[in-house]
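Every protein chain except one is present and positioned as in the full complex.
Lettered A and B in written order, each chain numbered from 1.
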Amino acid sequence: MKHFYKLATVLLSASALLAAPACADQPEQYIPVLSYRVGPFAANGASMFSGLIDYLNLTNAKGGINGVRITFEECETEYNTSRGVECYERLKDRQGGASVIETGSTGIAYALLDRLPQDKLPMTTMGYGRADAADGRVFPWVFPLISTYWSQAAAMVEYMAQQSGGMDRLKGKTIVDLYHDSAYGKESFPVLDHYAKEIGFNLIKIAIPAPGIEQQAQWLQIRQAKPDYVILWGFGVMNAAAMKAAARVGYPREKMIGSWWAGSEVDTVPAGDAAKGYLSMTFTAPGSFPVLEDIKGTLYDRGKGNLSGDAKFGSVSHVRGIVIGILMTEAIRAAQQKYGIGRPVTAEQVRWGYEHLVLDEKRLGEIGALGLIPPMKTSCADHEGSGAAMVQEWDGTNFIPKSKGWVAGDRALVRKLAEQSAAQYAADKNITPRDCGKED
Amino acid sequence: MFYRLSGQFRTSYYEDNRLIGEKLERTVFIATMLVASIAIPLVASPYLLSAVLIPFLIFSLAALGLNILTGFAGQVSFGSAAFMAIGAFASFNLLLRVPAIPSLLAFLLGGMCASAIGVLFGLPSLRIRGFYLAASTLATQFFIVWCLSKVGWFTNYAASGVITVQHVAPLGFALDNHVSKYLFVLVVVTTLTVVASNLMRSNIGRSWMSIRDMDVAAEVIGINPLYAKLTAFAVSAFYCGIAGALYSYAYVSTVEPDGFSLDLSFKILFMIIIGGLGSILGSFIGAAFIVLLPIWLNVFFSAMEHFSGLKAPSGITSNVELIIFGGIIIVFLVVEPHGLARLWQRAKEKLQIWPLSH
Partner (left out) sequence: MAFFVEVLVGGLLAGVMYGLVALGFVLIYKASGVFNFAQGAMVFLGALTATGLEQQGVPLWLAIAMTAIFTVVLAILIERLILKPLLAQPPISLFMATLGLAFVIEGLAQAVWGNNARALDLGIPDVPLEWLLDSTGVGVSTFDLVASIIALALIGVLSAFFSLTKTGRALRAVADDTKAALSVGIPLERVLIIVWSAAGLVALVAGLLWGARNGVQYSLTLVALKAFPVLIIGGFSSIPGAFAGGLIIGASEKLADVYIGPMIGGGIESWFPYVLALLFLLVRPEGLFGDRIIRRV
């Protein structure tokens, strides 16, 4: 109910206070935030975009990026493509033009793909979207930063191999890929198929049609197959339902590895005790980091946090949003270093910044995120930057790291697949890939 | 007073048969078309064109398609999004696989594919009625979307089921910027709307309406229900299919099976109910209501936050928008249960006799 009181206050004072907000003479850099806080994926979306806004507020509280303040405006997309496109078009030219776009939605991201080159606006797709966009020669404006779906699948196999004592030990094992029956669910196929053939493990793919609230039949099939691992490439309620169903047929949760969209509190908490021991991939390490403490101290302790409940502070989705914010500010910072420190940069210059991100351990330490994300370095050709991921375990109340540090699969393989797919895309769309040798 | 009908006499068959009989309405229609085709492209911002007007027109077309089936022929359907998907995927595959096919032809054939499937899935309507039929059209919706995502051939074996569409240039008119996309959509939607209005006055349109009003009676007076129902399904699916192709090629530039979900089907159904069943104008009003109202609410609330300098707790505004949206639907229905088009009708009657009250 307390939200309602807050809201009532806002509505009442809104009519009284029509004075424009005070404008400082500080230079500004504008970022539109296309968030989803209602609809089927609101639980994830609300925390994630709050994380992003928290980090932007933190940056401003510390004086901005070399003195450049970040302004942002939010627009509700409901995870709906049509609404997302509308938000994008509405916000992109505001306040001197957007610097970068992050939608958190596959559908919206794909729909914007064609608009980006026209608007000269970079888009990040962290942990989702086209895996082949890692090839920056064909996709100059898209940045699937840290790790793509294919890198994730490769890292999964790598982790299973580590646990089994070597790649060759996976031979003859049975792995079930329980996937969300949608474009997203099938993202892992090229990589998993390749590994299954190369190493010789038995890959059984079982589809769960959306929304996947009832999985009894599929789990009985799984129990029959007696797999060594179950990959849960799920989304939404399907994840909690899968953990519950696994408990019901007695399949150990310790052998279930979820994708990162099946690896947040939103997925494990509803499953209750059934989620204990469940593993999932993640591109942001669980735990406490200086940057989180900083946000807590600077914002939340002073009542300025963006989350509507402090309970979600530091949740996986929240941290993901913070990382999106970190990468945004780092890209802008990199762009400033080239085009003028302390001055707002254009979206094109931000794109340059994204292509020259160097987040080594030293820099990550400076921003208080050492160990939070894998060290990464992007380039004109490599828009991914890392390709590593971590395996985390749900201990009943929190996620804890399970793998020893970051795990990366066969990077050369993933890169090869991405380049092939990107080349195909370029041929279909008549795009001449950039020559990265000529870029500065 | 403002809306005068007196003094107009139809003295020839031509005049009597005109699509828009009243002079005033004709003037308004022509003026609207002039504004829509000349003034708007000149002055409207890219935002207005590409994010508001284009989706509005496309959804209007889909709503018109469903209205033909539901509003005019009386067959409720939850499967319009599936027919949109067929239109989009058929166009995509035709453009991909048939060398040098004109894109306009591809869209037309895409619509016809939807039409053919529509007839197939319309067959149960010969036996099933009302909400039972509506619920069974869900079979269409789920089966088609499943099929499109399952059979790799449809998506050209794309690594991730979402496909970016080809650039097209119907009749040499390249759809590469907002204005050209808008104009193309406008032309298609206008043409199909005029066709639909004519269809409703024809033999076949009247047979649909008689089936809607009472199918047994219609059969008794010599209307073949098989023919009438299946043609309604065919025409409706064709309209939806074209809308789907436009949605993919002139709006989001992608085709993805999951984009044409049940949600979209419901949305289109909402449009025609709120706009007015059995009303062509209602399809447009309904689409405007469902597409534009949430946007408007969002703009309104963010503007309010901006001017007041206050920030509601995150997520609350979004939920309040949802509540208001639902509330407005209820209020409109209480005021006018027959849809917004009827409201317009009543306003027109009032205008005719104003300032008198009777």
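Throughout what follows, a contact is a pair of C-beta atoms (placed from the backbone, for glycine too) under 8 Å apart; a residue touches a chain by one contact, two chains touch by 3 or more.
Keep in mind the model is a prediction, meaning the values are calculated, not measured.
Student: Using the whole complex, pick out the displayed chains that touch the missing one.
Tutor: A, B
Student: Of B:L138, B:V299 or B:L343, which sits in contact with the chain we cannot see?
Tutor: That would be B:L138, which touches the missing chain.
Student: So which of A:N60, A:Q221, A:N398 or A:Q420 would be touching the chain we can't see?
Tutor: A:Q221
Student: For the chain that's not shown, point to the residue among B:A174, B:M214, B:A303 or B:L351 touching it.
Tutor: Once the missing chain is taken into account, the touching residue is B:M214.
Student: For the chain not shown, which residue from A:A210, A:I257 or A:L299 touches it across the whole complex?
Tutor: Only one listed residue reaches the unshown chain, and that is A:A210.
Student: By the contact criterion defined above, which parts of chain B meet the unshown chain? Give residue numbers in ascending order.
Tutor: Counting only chain B, the missing chain is touched by 124, 127-129, 131-132, 134-136, 138-139, 142-143, 145-146, 150, 214, 216-217, 220, 262, 266, 270, 273-274, 277, 315-316, 319-323, 325-330, 333-334, 337-338.
Student: Which positions on chain A touch the chain that was left off?
Tutor: Answer for chain A: residues 1, 3-4, 7, 37-40, 42-43, 46, 181, 205-211, 213-214, 216-218, 220-221, 224, 236-237, 240-241, 244, 247-250, 265-267, 269-272, 274, 308-309, 311-312 touch the chain left out.
The working rule: only the chains that are shown with their structure count from here on.
Student: From the mean C-alpha coordinate of chain A to that of chain B, what's the distance rounded to whole Å?
Tutor: 35
Student: Which residues of chain B touch chain A in the complex?
Tutor: The contact residues of chain B facing chain A are 46-47, 50-52, 55, 146, 149, 159-162, 164, 166-167, 177, 251-254, 256-259, 263, 291, 294-295, 298-299, 302, 304-322.
Student: Under the touch definition given earlier, write down the residues of chain A that touch chain B in their complex.
Tutor: 3, 6-7, 10, 13-15, 17-21, 37-38, 42, 46, 49-50, 53, 73-76, 78, 80-83, 85-86, 88-90, 93, 106-107, 110-111, 113-115, 118, 130-132, 149, 181-184, 186-187, 190, 209-210, 306-308, 421, 425, 428-430
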